[in-house]
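The complex appears here minus one protein chain, its other protein chains still in place.
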Amino acid sequence: MSRIGVFVCHCGLNIAKTVRVSELAEFAATLPDVVVARDYKFMCSTPGQEMIQRDIKEYKLDRVIVTACSPLMHEKTFRKVIENAGLNQYLLTIVNIREQLSWVTHDIEEGTAKAKALLNGAVYRARLLAPLTSRVIDVNPDVLVVGGGIAGIQAALELANTGTKVYLVEKNSTIGGHMAQFDKTFPTLDCSACILTPKMDAVLQHKNIQMLTYSEVTEVKGYVGNFDITIKQKARYVDHNKCNACLACTEKCPGKGVSEWDEGLVKRKAIYIPFPQAVPQKPVIDRESCTYFIKGKCKLCQKVCEQKAIDFEQQETFSTVKVGAVIVATGYDLMDTKPLVQYGYGQYPGVYHSLEVERLFNSAGPTGGKVTLRDGKEPQSIALLHCIGSRDKNYCEHCSRVCCMYSLKFAHLFKEKTSADVYQFYIDMRAAGKGYEEFYNRLIEEDVKFIRGKGARVTDSEEEPGRLIVEAEDTLTSKFLRVPVDMVVLCPAIVPRADSKDLARLFNLSTDKQGFFMERHPKLAPLATMTEGVFIAGVCQSPKDIPDTVAQAYGAAAEALTIVVKDKMELDATTAMVNPASCCGCQNCVRVCPYSAPSFNVDKRVSEINEALCKGCGLCASVCPTSAIIARHFTNEQVLAEMEGLMEF
Amino acid sequence: MTDFKKIEENLKKEAKRLLESGEVTVVLAYGKGFDEKHPMPFAAKSVADVDNIVFNEYCNYNMARYLVRYPQGTKIAIAVKAADSRAVIQLIQEEKIKKENLVLLGIPVIGMKNPKTDEVIDSKTTCGMHNPVLYDVLLGEEVHGQKIVSPYDVLAEYEAMDKDARWQFWKDQFDKCIRCYACRKACPMCYCDPCFIDQNKPKWADKAPQSPGNIMYHLTRFHHLAGRCIDCGECSRACPVDIPLYLFHKKVAKECEEMFNQVSGMSIEDKPVLVNFRVEDSDKILE
Partner (left out) sequence: MDFEPKILGIACNWCTYTGADLAGTTRLQYPQNVRVVRVMCSSRINPSFIFRALQLGADGVLVGGCHPGDCHYNTGNLYARRRLATTKKILEFAGIEPGRFRVEWISASEGNRFAEVVEEFTTQVKNLGPQTKLKIQE
């Protein structure tokens, strides 16, 4: 016999509107082993929590059922509540009558009836619950940050400044990310490099940060507090321990490769640093464009290198780091606009995408900061096309959030650097941010022509060869427009990194519809993920501007710190165990476990489970033909009893 | 046709040699029963025991059933017909036994008979293969030139049934079950101890021989044997109330073969299909 208390929450009207809560509490009181049942306006509030704790003592409750919102919302809250009243936290059951009931029906009859069935199932299950003891594990004090853009840099610096050892992994040969490609930042028009490069340098100098550039995470093992991360160091063909960054090699190199940094607008050498302020200031060789790797001879770089740092035999290497927490800050890609043939990108030389234009403005860019077209001429008229692929059900439904503002920034810079007429083709002007609306107003004053209508098509001009025509409907005047221009700038959708699926798989992250990494809760846990100990920051979570990215980086650093600051932590007790008396030695559990938690004891002829490795999925329990494996908190008996209870009403 | 006498002689000869030399400590074969039609499973442990070995068209038992009863490391010789050898392979896949501890005495055979009906056992109730898949010694001439009949042909009639009629058919069959568990006793793959159905925690079904418990027992057993059953048909021959369990097992085997492109007990390199996966498995199998 157990003594169950049932606590039905109204959640204001959220639940009470479609479930008759007092009737539900009365019903609960009739169920087996229920000794007290109450309903209350807000069970999660202090008075609600105190009521539960009082009843636990007064009625000597040994099980508590909270009938309220989703367990994903407040299971932790109520577990603490009963634990503080002296009950084992695993003796709590949550019945989700909000997210999966009151919010998805309007019918109070239906709502009340289903709530009764759910509650009945919970009572059946609760009677079979067992107290469980959480495992306490040692926590590794170090943190891994994946991605060396502004988010990763900021998070790494914050953590390092607290004395935490940080590994910063970056797949490119320099840190800096997209922000390092920008010339100015909106709305303040700060020089991007001026605010970023000191931080890049701080990373390089920081004694607590180990920077791993030209590297990628290839394997993740372990769990919160104890991750084992395998990192691949790609072959640079330059020994960075010997290289003194004289860069004589890059001067002599005859190879020509496409400059990724300058978005393909110019060529770079085969041995190169991406840009003058790159960190580290040490070159790598690109196999694809290196004369030696293509033709088998050249080695000019090796001849001029006094440090003897060039090593054509270098291989990729793998190393493992142990960390307690991980921050993923891998940023974004721009959507490839070539498939959107109506905009002529790749077809007309006058059509650019926004990152190319960032490079055109940049004094370290391909044109030294002069705005010129591919033929070297200065454009006389320029059209900026917003929402290319964004806010478009055919491509990406989401708003890319920064395009309105960077378009304004572009317009300002075009006005500053050229005498061109500048047109903005927009759907809505979204200027929600500190100083953003003011920036928009300023640009209106700067004589930029704003046309409310999405650019529909870009064609070449029949009348004036070489010029482009932007077609659009001005939705304010309902007029169809054909605007001749010299240059078209597309603002493509911001999309997840091409390899974000691989990373999601490595770290067990969920992705949203667009493929961005999903946060644990959109409001209350925006930086945590479904994987304990792995946090996300920046645009890899969703498009956002630099201030928001930096704020998330600080937040993610704080989240990671809450884990690694302690020597020990509690892990969920819901692991699997083997009842050796029932084990038939079939070893199915050993075969299927993704974490190698079960092993076969050859002497005893039974399986054993290493709880430290078990993550509690329960797969072993379902492949165990003799039910010898007990998936704690989700045992066969508990699941069967819950099903029975659910089907009874 | 198979020369049963010749095979019996060879079986005795091999058993004697293996026991004499100490290569094995036991030979699993068939012994005399109360009459010719009812030979018994037999474990010869000494040269003297060998005289008791027989082989005739009624020696249907799948002796692989007994392999898991010996302590690991016991050197065993076992007489294997086609399906029996597949059971051995399946048990090796499941790491219940090791090939290195076994001597497989392969018996190619055609014309085995069901003692209850005296009908020849063929692909209708078994896998229909004649030659052992894996063996160390062959005790007779391999059977060749037989018309190959799919072991799944027999299913057509049942697959064509309307689902309600099929339900009625199986319900009637399962209602006959007296829960003697002869099927699992006869089965070389039913080595679980305890069997799920004998457990009280959780209690998966009633122990009494009534419809719901019977159905739960049989459906779950079909799942436990999915991709593992090697279609020897012993369960059905052992059944005192003649439930055609082989039909259901064949159907599950057929589905597994179609879904996972693997036949049970054919290669020691395989992994049992239900504790395995391929990333490229199709969602179509769920339709």
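The letters A and B name the chains in turn, as written, and every chain counts its residues from 1.
Convention: contacts are C-beta pairs under 8 Å (C-beta built on N, C-alpha and C of every residue); 3 or more make two chains touch, one makes a residue touch a chain.
It should be emphasised that the depicted structure is a prediction, and the values quoted were computed from it without experimental measurement.
*Asks:* Using the definition of touch stated at the top, determine which of A:A16, A:L101 or A:A628 touches the missing chain.
*Replies:* Spelled out, the listed residue whose C-beta touches the missing chain is A:L101.
*Asks:* May I ask which residue of B:Y58, B:Y191 or B:F248 touches the chain that does not appear here?
*Replies:* Of these options, the touching residue for the absent chain is B:F248.
*Asks:* Among B:V149, B:C180, B:V241 or B:I285, which one touches the chain that has been omitted from the display?
*Replies:* Of the listed residues, the one touching the omitted chain is B:I285.
*Asks:* Touch as defined at the start, partner being the missing chain; which of B:E100, B:D164 or B:E269 qualifies?
*Replies:* Residue touching the absent chain, from the options given: B:D164.
*Asks:* If the missing chain were put back, which residues of subunit B would it touch?
*Replies:* Residue positions of subunit B that touch the missing chain: 158-159, 161, 163-171, 196, 204, 212, 215-216, 219-220, 222-223, 226-227, 248, 251-252, 255-256, 259-260, 273-279, 281, 283, 285-286.
*Asks:* Using the document's contact rule, name the residues of subunit A that touch the chain not shown here.
*Replies:* Residues in contact with the chain left out: 70-73, 96, 98-101, 103-107, 110-111, 113-114, 117-118, 121, 501, 504-505, 508, 510-513, 518, 530-531, 574, 592, 594-595, 615-619, 621-623, 631, 634, 636, 639-640, 642-644, 646-647.
FYI, only the chains that are shown with their structure count from here on.
*Asks:* Just curious, how far off is subunit B from subunit A if you go by their C-alpha centres, in Å?
*Replies:* Averaging C-alpha atoms per chain gives centres 53 Å apart.
*Asks:* Given the complex with subunit A, which residues does subunit B contribute to the contact?
*Replies:* That would be residues 72, 94-96, 191-196, 199, 201-202, 204, 224, 271-272, 274-276 of subunit B.
*Asks:* State the interface residues of subunit A toward subunit B in the complex, per the touch definition above.
*Replies:* Residues in contact with subunit B: 582, 584-588, 591-592, 600, 602, 605, 623, 625-627, 635-637, 640.
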